[in-house]
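For this depiction, one protein chain was excluded, whereas all remaining protein chains were kept in their positions.
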């Protein structure tokens, strides 16, 4: 008996030793420089929601009645997802500048001027906040970004996935529709993720309105610039070009010299040259919210150079410019809509002249 | 952001209008472009169905629609419309057809006057997209496939069954709700009726889930 | 070398305009080198170098600011005092603000120009 035990223990011991040695070996193998890259970690991992979105169109001859039936189901689902969540529980946390709230998906619907109370004109861009629904929430531990974050992270943030504007589910792939299963909302046309502090997290299916933002505060707007295709240096980088006459031949819109030879003998990285212009994401930072329309969920922000053409999708969030963070606490996680509350249709910043106000008269100082 | 022109009034086209017009580059310049298009428009009015390259068909379609809509709107007594018809229809006998045949035909149409269908391209051959452009109400047989047997296709049969099941469930739910309300009215106690209703709903959901799993 | 029009009644200006030899701008006293309303310019007039203030321009203006059919100047001396005693065309009211601002920043007093204007527009 004892012998048997001994053998067992010995064998187990030997196994553990073997394991250790194997581990060492494997460690050695893993650490060896030569074979480090044999099976490297994926450097870039797509987010989980980045799946193929639209289904390839098939010309299925579906009868009229059946098509109506499919529409009916979609309509029923739409009603359900519009009433998904009416109440958002407040956790009674008061907003501080460290807490990051969620952003929203909006549509740029045009530019028109507003006048200030001092009589000067100001160009403003109108952003329509779409019917944003919370699709997913990743807690700070749960969220795995596609790139390794640097080791020191002071302010760990979670991530919220928002969807806006319901689409026809039969146009989307099964994978894409699967993203919406958890939240119970109908598949949406647009998806966007926003980093949020855990205090700013929202329940799944919750909606966000234009009153998420407040008049007088500043926002950043991220959008895709207008695609201008392959452009020369004059349009792309604002070069001056060369004279039209005085013996200039065939170099009227060219960039000219791009650098010397000699020891360098190459083109420096970053040299401004012709190439594709536009169709990249840009952020317009620190835009003031001047006016709100609660009926159509539209906000007016200062400036007319917001990336993207009219009717394009943009992402709006609280500004990250430290000098323009608001001093008064913001509604956290978003503004709770009270049904009995009497909300004015238009909310103006104090500097804006309201069109239905009497004509401006200047007084002598 | 310029002002819209107000000197002329036009009817809205019933087709989608491209945001930009195609150039159709040619040695005669923009004049040549219109020349090309008016040949196509004339052919369309004449033959009522033509097969051609897609871009030209798409472009010519808009012009043909405009011409017909003006003919309906202003009639043959309007000078500018007559000038337009004279320019756009190379064969002059077609002007009569436009005002006497097509305008009455499309008088009460709520949809577009023309139809644009993508056609298969010859293989092997040039890779240009092909299309068929036709006037609605033409005497030729339809280009659409015969849909009378679609009902018997498998996905339609399945959908038919699904529809029956869905409707039955829906009506049952509505009936249950009405019953609940009636009992509530009968008892005159709102607070008590809420509880069993909720229970029912929960029970139904559970049932649904279990049936789904079985499937 | 823009040809300008002297709109005050200073001797040199009147003579130059009467002879059909209007002054030419040879320098603009700002960083861009493009003259706007209220900018000080150096002009060549009758073989002399004189300073003037632009009081009306041909270029397109912002709303409510008048655009003139000619480029008008009023001749001034080193201290900002106009050489003439009257301006015989209207001058824009925005000059009141611009010249006041310029006076504060520099030593010369340009606001004397406003007092000899016959009409504002």
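Letters A, B and C name the chains as they come in the text, with residue numbers starting at 1 for each one.
The rule we apply is simple: contacts are C-beta pairs under 8 Å (C-beta built on N, C-alpha and C of every residue); 3 or more make two chains touch, one makes a residue touch a chain.
The definition used in the following text is that contacts and distances are computed from a predicted model.
Asks: Have a look at "Exosome complex exonuclease RRP46 homolog", "Exoribonuclease phosphorolytic domain-containing protein", "DNA replication complex GINS protein SLD5" or "Large ribosomal subunit protein bL19m" and point out the UniProt protein name belonging to the hidden chain.
Replies: "Large ribosomal subunit protein bL19m"
Asks: Please identify which of the visible chains the hidden chain touches across the whole complex.
Replies: A, B, C
Asks: Out of A:58, A:118, A:249 or A:323, which residue would touch the omitted chain in the full complex?
Replies: Candidates A:58, A:118, A:249 or A:323; residue touching the omitted chain: A:118.
Asks: Of B:2, B:77 or B:148, which residue touches the hidden chain?
Replies: Within the whole complex, the residue contacting the unshown chain is B:2.
Asks: Contact with the hidden chain only, please: which subunit C residues?
Replies: Residues in contact with the chain left out: 7, 56, 61, 63-70, 72, 88-90, 93-97, 118-121.
Asks: Hey, which subunit B residues sit against the chain that's not shown?
Replies: Touching the chain left out of view, subunit B contributes residues 1-13, 17, 19, 21, 30-31, 34, 62-63, 66-67, 70, 84, 87-88.
Asks: For subunit A, which residues touch the unseen chain?
Replies: Listed in rising order, the touching residues are 109-110, 112-113, 115, 118-119, 121, 126, 128, 293, 296, 298, 309-311, 353-364.
Operating definition for what follows: only the chains that are shown with their structure count from here on.
Asks: From the C-alpha centre of subunit A to that of subunit C, how far is it in Å?
Replies: Measuring from centre to centre gives 53 Å for this pair.
Asks: Give the residues of subunit B that touch two or more other chains, as numbers and ranges in rising order.
Replies: Nothing qualifies.
Asks: By residue number and range, which residues of subunit C touch two or more other chains?
Replies: Residues: none.
Asks: Which residues of subunit A touch subunit B in the complex?
Replies: On the subunit A side, the touching residues are 60-63, 65-66, 69-70, 73.
Asks: Could you please specify the touching residues of subunit B with respect to subunit A in the complex?
Replies: Residues of subunit B touching subunit A: 145, 147, 150-151, 153, 155-156, 159-160, 162-163, 166.
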